[in-house]
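The structure follows.
Every protein chain but one is kept in place in this view of the complex.
And now, chain A:
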């Protein structure tokens, strides 16, 4: 057995002899296992629930009786965001963003029913998921197990004794690192099992899962290196523990939690109320697309009359009110899209700020990698909102065109005062069946990997820095006088 493996074996043996270490490691492994099982079960449950609710609301929409098409525009439709398979490992912001959207005409609603609104406040601290345990708790265990790895030898005087047996500081550090990395690998085994399970699920893609696995292994290796580096650089084990706990508190607990606030301060986002008020002001200026005589739409009216070569809307071969609804929806949607684009642009700048903060914390980089690869980050949510809006616009415009084509202008105009006209303005329910259902198109695996790449690069840089610092730390250790 080489000196390196002998040092690693002795370090592991020492950890095994410590009841506190063994219990702590066992607890964390059990936590990962429980987090894996509950997370997979939760993901499966949520996916089933959302699929069932989606089928239910689709059926309700399809089974609506004969109605005026614009009633259906306001009746609206619910859609649910399906969870990606890797959400079982890292649900990301799913609990915070809401997962159901009510789609209707003239409005662009936001998603609702996030878990944080229905669960204990503890959800805000962090759900018990494999990602949370690995990102937050695993580094803590690595710190407790490894802070004394080298500092203890120095404090006990065995460091010089070891060197006098002809072992180099590099070999000593590598041996301690091997021991700590072995424990980290033990912690990672149940988490990697969850990833293998996820990989076997329908719709799971190998690329993002492999990147997630590599990311977490890098993250644990990084913490192992940091712990050994600090342990080799300070005079006493107690100092090593204090320094490492400080580092953990700042980079794992504090920065990831204040990073969004810092990003929000750097790139302020108007509140929901402010946005709604401004939006409503602009909407009012757009006129009322329900009113065929609204002066805002006078130019549109003239264009339509010219297009069809008639002088009055009553002479049009189609229902002018339907055409007006199509135009009104186009205009309001443009407005909504502009607001949404501005909002996403600000969020993208906030994300860039978060990336910058990621340089200060490997946990932020790890979190961003994990969520991006899982498709549970802000970009994943934005993709859902984009598709939801595209679907809403298409659905509403189909209904508006039905109003234009299947309902006469006379009946439409008289329906509020004439019962027979009102009855005639209702169209057959088979039209509702003809409306397409919402099917979320998940991102391509390559897109997920590409989105996670900046955080992966950041994590590798984080790995590189302490790894490079090990060599000078070993040189300083070689010259140790006590």
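FYI, a contact is a pair of C-beta atoms (placed from the backbone, for glycine too) under 8 Å apart; a residue touches a chain by one contact, two chains touch by 3 or more; residues count from 1.
By definition in this document, contacts and distances are computed from a predicted model.
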| item | value |
| --- | --- |
| Protein that the absent chain corresponds to, by UniProt name, given "Cytochrome c oxidase subunit 1", "Alkylation response protein AidB-like acyl-CoA dehydrogenase", "Na+/H+ antiporter subunit E" or "ATP-binding cassette domain-containing protein" | "ATP-binding cassette domain-containing protein" |
| Touching residue (missing chain; options A:53, A:93, A:128 or A:167) | A:167 |
| Touch criterion as defined above, residue of A:14, A:33, A:286 or A:305 at the omitted chain | A:14 |
| Residue of A:49, A:63, A:158 or A:302 touching the missing chain in the full complex | A:158 |
| Where the missing chain touches chain A, by residue | 1-3, 6-7, 10, 14, 17, 156-158, 160-168, 478-481 |
